[in-house]
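First the structure, which I've put down as structure tokens, then a few questions once you've had a look.
A single protein chain has been removed from this complex, and every other one stays in its place.
Which chain is which? They are A, B and C, in the order written, and residues in each are numbered from 1.
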Amino acid sequence: MRALVLNCTLKPSPQPSNTDALARVVADALVGHGVEVATVRLVDHHVPPGVESDLGEGDDWPAVRARILESEILVVATPTWVGHPSSVAQRALERMDAMISETDDEGRPVAYNRVAGVVVTGNEDGAHHVISEIAGGLVDIGFTIAPQAWTYWNRGPGPGPDYSATDDGHEWSASTGRAMAQNLVGVARALAGAPLGPPAS
Amino acid sequence: MRALVLNCTLKPSPQPSNTDALARVVADALVGHGVEVATVRLVDHHVPPGVESDLGEGDDWPAVRARILESEILVVATPTWVGHPSSVAQRALERMDAMISETDDEGRPVAYNRVAGVVVTGNEDGAHHVISEIAGGLVDIGFTIAPQAWTYWNRGPGPGPDYSATDDGHEWSASTGRAMAQNLVGVARALAGAPLGPPAS
Amino acid sequence: MRALVLNCTLKPSPQPSNTDALARVVADALVGHGVEVATVRLVDHHVPPGVESDLGEGDDWPAVRARILESEILVVATPTWVGHPSSVAQRALERMDAMISETDDEGRPVAYNRVAGVVVTGNEDGAHHVISEIAGGLVDIGFTIAPQAWTYWNRGPGPGPDYSATDDGHEWSASTGRAMAQNLVGVARALAGAPLGPPAS
Partner (left out) sequence: MRALVLNCTLKPSPQPSNTDALARVVADALVGHGVEVATVRLVDHHVPPGVESDLGEGDDWPAVRARILESEILVVATPTWVGHPSSVAQRALERMDAMISETDDEGRPVAYNRVAGVVVTGNEDGAHHVISEIAGGLVDIGFTIAPQAWTYWNRGPGPGPDYSATDDGHEWSASTGRAMAQNLVGVARALAGAPLGPPAS
């Protein structure tokens, strides 16, 4: 079983990413369940705006898309900016929008039988809405959302330190992330044993 | 396999409910898959505000909650008001909030291994957000969200006729509702074959 | 100048309301600006579901609506449940929906030239989304939203104590609430000096 963590931080490598730090907790838990995990930091790649799967020369999205479709599990990890998923996360959803009408050999949308979850960080309130926005988009695209398949580290009231600048609350976020990993694997296995067919009409 | 449709219209019986009319399309499709379907129009019952499972004498929620837990599939059906899920739908989520800390004999949150979807109607734009809000809440509570497990009938731009006052767009909403029903059943069967265990910590 | 604080807690009086406690900070700051402030705890009144201004005998909404329209400033104060505004807050928005098509003697929607803000509490993450949901609805209804016209006290990651159970973060929430009060008054005075006319078409 394979998982892809799509880190949607605004910060290009090698800047440290708080979102990466929390996503690694989930990735490690997935590895502990025997899952092979890869991570893509999307901002390091050239992903032009659009809603097609391949925008031609210089477009790095087709390679990212291929890694999504090689995986049974997708984890979208994003910081919170102005209370929303990052522009990089929204860019990923826009490019995945094309998947709604792309089908496999059996006529199923390509995201069917794949399971998704969300990891959120932020130096202020906002995680639950970010989770709903990302999960809502992924359901439209064809992913299954496992129960409680998220973790976050956002604090408040008001702005405060970043995730990596303190240990406060790390234990809750990590424990919630381990539960998330287990549920992602559990639902992915259930769907592997009894896959969905093409949608009725 | 059993499903409960929770109709969150603002209109008490016997007023006709547009939400009920579209939810029945999904219910019929579920029946076609061999599912036993019950419907509750929540506004016909006395459900006081709160976040506990039983608020004592005169509280009709415990009976509704029991029907949710007798079912493998939950369909939340709601109109769109001011762009949001109805106050009745939010009331249901608030009462279901208690389920987050209620566990079964094996230590699993009681909503685990149950699958949910959303039906939305409205005389103006707003369905996708309503779907995300409801689905986001149900994921927190412990439900699994099947892929594309929603249908809606909202139009725009600007206010227009109700669902039952026209046939426009009914075919798309019905076809999308049949696909939703199939995916709800598919994921519920997958989880029945390989149920999730209690969450790790 | 008058202001109405609409407290949308789920808890009927005399239960203590965290939302009331934070809203009082804003109310006190409004009083300091010479504003006459009234508070309504909506759950203490009988407000049946619907989208009309008067649902007949036993409907307490018409009296609440009158107090909204006697005031130049509206503060919607709500707890956060499942990441959303409370069902009581959504009920208020639904009843205010009728105001969209109600006009004054000059043909203006009745909410025009009134200014609104939002107060949010919660024992977990979610405030910014609640603010956007409430403010978005109030803009539709015809209120003007003053800049940074909100305060909140929500913490995270994960569930924690209620506002009244700790002093953590109270200072930030109070300071933000005082700025909110000043901006509400400032925009209300600006509109009093140069009121909007009826909308063009």
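The rule is short, and it goes like this: contacts are C-beta pairs under 8 Å (C-beta built on N, C-alpha and C of every residue); 3 or more make two chains touch, one makes a residue touch a chain.
Just so it is clear, the structure is predicted and the values come from calculations on it, not from any experiment.
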item	value
Of A:T39, A:S53, A:S87 or A:T103, the residue in touch with the unshown chain	A:S87
Residue of C:P12, C:P48, C:G136 or C:P159 in touch with the missing chain, whole complex considered	C:G136
Option from B:G34, B:G58 or B:G158 whose C-beta touches the chain left out	B:G158
Where the missing chain touches chain B, by residue	83, 124-129, 132, 151-158, 169, 172-173, 176
Touching residues (missing chain, whole complex) on chain A	10-11, 43, 49-51, 81-88, 90-91, 93-94, 96-97, 133, 136-137, 140-141
Chain C residues touching the omitted chain (full complex)	29, 109, 111-112, 128, 131-133, 135-137, 139-140, 142-150, 175, 178-179, 181-183, 186-187, 189-191, 193-197, 199-201
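Everything below uses one rule, namely that only the chains that are shown with their structure count from here on.
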item	value
Chains most often in contact, by C-beta pairs	A-B
Rounded Å distance between chain A and chain C, as computed from the means of their C-alpha atoms	35
Centroid distance [mean C-alpha coordinates] between chain C and chain B, Å	29
Chain A and chain B: spacing of chain centres that average the CA atoms, whole Å	25
Residue numbers of chain C (touch at least two other chains)	83
